[in-house]
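In what follows, a single structure is set out as structure tokens and then discussed.
One chain of protein is taken out of this complex; the other chains stay put.
Naming follows writing order (A, B and C), and every chain is counted from residue 1.
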Amino acid sequence: MTEERYRHEIAHLARVELHTPNPDGTLWFFKDLLGMYETKREGQSVYLRGYEDPYQWSLKVTEGPEARMDHAALRTSSPEALERRIASLREGNLDGAWSDGEFGYGKTYEFDTPDGHKMALLWEVEKYQAPPQLQSKILSRASKKPLQGLPVKRIDHLNLLAREVTPVKESFERHLGMKTHERVVDGDIETGAWMSSSLLSHDVAVMRDARGARGRLHHVAFYYGIQQHTIDAAEMFRDYGIPIEAGPDRHGITQSSFLYVFEPGGNRIELFGDPGFLVLEPDFETRTWTMDQIDTGTAIGGTNLPAETYFTYGTPPIEPIPDIVRR
Amino acid sequence: MTEERYRHEIAHLARVELHTPNPDGTLWFFKDLLGMYETKREGQSVYLRGYEDPYQWSLKVTEGPEARMDHAALRTSSPEALERRIASLREGNLDGAWSDGEFGYGKTYEFDTPDGHKMALLWEVEKYQAPPQLQSKILSRASKKPLQGLPVKRIDHLNLLAREVTPVKESFERHLGMKTHERVVDGDIETGAWMSSSLLSHDVAVMRDARGARGRLHHVAFYYGIQQHTIDAAEMFRDYGIPIEAGPDRHGITQSSFLYVFEPGGNRIELFGDPGFLVLEPDFETRTWTMDQIDTGTAIGGTNLPAETYFTYGTPPIEPIPDIVRR
Amino acid sequence: MTEERYRHEIAHLARVELHTPNPDGTLWFFKDLLGMYETKREGQSVYLRGYEDPYQWSLKVTEGPEARMDHAALRTSSPEALERRIASLREGNLDGAWSDGEFGYGKTYEFDTPDGHKMALLWEVEKYQAPPQLQSKILSRASKKPLQGLPVKRIDHLNLLAREVTPVKESFERHLGMKTHERVVDGDIETGAWMSSSLLSHDVAVMRDARGARGRLHHVAFYYGIQQHTIDAAEMFRDYGIPIEAGPDRHGITQSSFLYVFEPGGNRIELFGDPGFLVLEPDFETRTWTMDQIDTGTAIGGTNLPAETYFTYGTPPIEPIPDIVRR
Partner (left out) sequence: MTEERYRHEIAHLARVELHTPNPDGTLWFFKDLLGMYETKREGQSVYLRGYEDPYQWSLKVTEGPEARMDHAALRTSSPEALERRIASLREGNLDGAWSDGEFGYGKTYEFDTPDGHKMALLWEVEKYQAPPQLQSKILSRASKKPLQGLPVKRIDHLNLLAREVTPVKESFERHLGMKTHERVVDGDIETGAWMSSSLLSHDVAVMRDARGARGRLHHVAFYYGIQQHTIDAAEMFRDYGIPIEAGPDRHGITQSSFLYVFEPGGNRIELFGDPGFLVLEPDFETRTWTMDQIDTGTAIGGTNLPAETYFTYGTPPIEPIPDIVRR
């Protein structure tokens, strides 16, 4: 259990770095279709942000031999919270190390989850300042909504596959102060957990990897804020050749609206329509979904999440890769 | 081919009569969930209308041993059009007969499609006149939107299963003057046709019955006019125990937004979000979908229409009835 | 009264030509913001089409000294209908003349309304054929939805200002076979009429010009098909400096969703969310709105159409031009 006063130490998911064997395709996906702004290009990497992302970048696309998540970084709610979280990680023998020098961010503490995902914590950021022609009249908007594709506002959350869900969940609870709002159990086995340190249903989720692998990515989600835009996005993806895995529909778990696709590099991306259930109760009791309830949990509408990909495919991929991803 | 001047002889689908072995369940579905008004109750039948249906009823629910469509009636665009259509049906040896005395409608010409579906044509109707407390301030609205459930505006269209699509399609084209806007072919076999006499994508569709039966109903559709309402309806159906077959999503064929459910009597009902593509071109060329294009045809989003029900289940049902319908 | 068999002679509004004193601004508006495709550029004119417009162009933008409509053309439902309509116009002494040679269209019959608006009728069109890279997987879609701005699907309707509504309305009824679905009266004076020859609420509307001028344009409307897109468009217009006159909201008259803006040349443009009420009844009685009902008629939501522009400003403009238009 987290002490109440450490419940708010993680502010939000700040950034993710994805590797792609198809950088041209991946950049076309994020820039031309999802309207993300490019803020820097260096070596084999391109830095991108949605029009409401507050920092220099939320997504770094790096050429690499296989699709995968390089790392994801959470921003703490204060510099002191960062120190406290690092101290807790060290107490838990989740060793890590400071790094520095990444574009747009200051010193960053890198550590591995018990399942081997590379995560990071940071406080220091460089706020994005729009040049005059990109400034929005809407003052809370970091830059104008671009006229390209169907622009996402910002990064939203991370969903990790793990050989075992429980140790990852517990380390996020114990060391980062996150709260598990919803979970799924299949008999004695915990197969999914949705966690945050705020009233969002989740900044991070962990789901059981049906292939038994460690440290893989299920998906990164980007936020529209309007459910209709996931419907518009599905039409765009359909006509521009991006394979749709499932949706648009609404999960019962978190009540959030979803659309899952595979970007041309092979990583699964979720387009997130609206946040769904906001957890206002400070003492909200974790909801546990059992297998007899899971139909509503996976989708409120008629979607059947495809067993041949949704619970087995992650990045880095394991052979055989489903045909739909290769399209 | 229809002569141009007979292209507008059918105005719209006026009414459908459904049989149900579970009249209480069926009426709860249409009245409590879909907010239809009851306008009359007589014998084993209840007459219902949506709040924008212009006549006394668009749906008659009758208790019967099995779920099925009793008949459907199209209203012609004029009394003369009715006479011309009957003459054409008779020339085509699609014999029929006049009936009269149905609540809210005048004399009606009944005939069978080449596949055995009971259809009717009529001109004479009794317009619904709302009592003062049900009058809407919106003058084109026949009555106030009720405060019950998620009210449908009106009946929209009919989808028939046929052992052979082509003869039914051709009889609607030849004798009713309908135009086929879109069709599906599987090699040499025509497996679906969407037809109307107006700029709606379809008043009537015909699809191949994979069970090889004759004269069955695939679904009757009711109209919301707003796609979000199909999403709202899915949530309602989920929580109130109505089995969802597929959707909400949008068909590529007709570009219309759909949600398919089974009413408690067993008939498939479509909730129709918006009309999708309006056929403004008077010389629109029929679009023909082939099997390599059909994924986009069936759904623009991620929906896979379930093979175990969508292409095989109709009413009256043939054993074995899929579990989902019996729920 | 129109004879029933001539009720369907006009298929739809095919094209409008607008003049603009600010062609760069006007083209930026239609191409960059509204995602229209340019199909030709010749002399002082640029030809544009929305991604579902079926012909070579629906909008011609021509540089000229003042904002105004050059002409609008309706397509008939058959070649014979065109002949019949011309014969009727001639009987009514609404003289006209054939022209030919316009890009993408064949011979065209030009005539003036009793109030002096330049209108045209035509049958011959050149269907737009998308090159391979612009072909959509959705077969009823004439071309892919572009990735630019918030693309409109197609042209929708025309709204004319007239010194006197009734003569214009009557000439459309008598000679074109249109039906007036809704009208507004202020005491003895008819101040608005919404007409079509199909089940659309209107292809053409006429409203009283409060400035007493003749032959002016109120607005041309372009179609989204999704109400949310009018909301998205309002946000885009706000941030990109296009003055919003009113909306998004829904009219009680026609039940259609609207957003009114001024393009940089000064013409009022409507973004049309969804078609609203579809007139399925073939003998629908014209609805007449009186001044005590007009609040609901003008808007179902909270919009007050601004008296200082909505009922007085049209193009060509009359001095003084309201500040909002000049922004």
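By definition in this document, a residue touches a chain if its C-beta (ideal position, glycine included) is under 8 Å from a C-beta of that chain, and two chains touch if they have at least 3 such contacts.
None of the values given here were measured: they were computed from a predicted structure.
Participant: Name every shown chain in contact with the chain that has been left out of the document.
Facilitator: So, taking every chain into account, the missing one touches A, B, C.
Participant: Quick one: which of A:22, A:293 or A:312 touches the chain that's been left out?
Facilitator: Residue touching the absent chain, from the options given: A:293.
Participant: Of the residues A:199, A:213 or A:324, I need the one that contacts the missing chain.
Facilitator: Reading the full complex, the residue touching the unseen chain is A:199.
Participant: Which of these, A:101, A:282 or A:320, touches the one chain of the complex that we don't see?
Facilitator: Of these options, the touching residue for the absent chain is A:282.
Participant: Taking the full complex into account, find the residue in C:194, C:260 or C:277 that is in contact with the omitted chain.
Facilitator: Here the residue in touch with the unshown chain is C:260.
Participant: Any idea which of C:64, C:104, C:215 or C:247 touches the chain not displayed?
Facilitator: Touching the chain that is not displayed is residue C:247.
Participant: Taking the full complex into account, what residues of chain C touch the chain not shown?
Facilitator: These residues of chain C touch the chain that is not shown: 227-228, 231, 234-235, 238, 244-250, 252, 259-260, 296, 300-304, 306.
Participant: Touching residues of chain A against the unshown chain: what are they?
Facilitator: So the residues of chain A touching the unseen chain are 4-5, 7-8, 11-12, 52, 54, 75-78, 80-81, 137-141, 154, 181-182, 198-201, 225-227, 252-255, 274-282, 284, 287-289, 293, 296-297, 300.
Participant: Can you list, in ascending order, the chain B residues touching the missing chain?
Facilitator: Answer for chain B: residues 32-33, 136-138, 144-145, 147-149, 226, 228-229, 232, 235-236, 238-240 touch the chain left out.
Note that only the chains that are shown with their structure count from here on.
Participant: Copies chain A and chain C touch; is their interface built from the same residue numbers (over half shared) or different ones?
Facilitator: Mostly same residues: over half of the interface numbers shared.
Participant: Sort the chain pairs by how many C-beta pairs are in contact and tell me the top one.
Facilitator: Among the chain pairs, B-C has the highest number of C-beta contacts.
Participant: List the centre-to-centre spacing of chain B and chain C in whole Å, with centres computed as mean CA coordinates.
Facilitator: 32
Participant: In whole angstrom, what separates the CA-based centres of chain A and chain C?
Facilitator: Centre-to-centre distance between chain A and chain C: 45 Å.
Participant: Please output the residue numbers of chain C that touch at least 2 other chains, ranges allowed.
Facilitator: 137-138, 226, in rising order.
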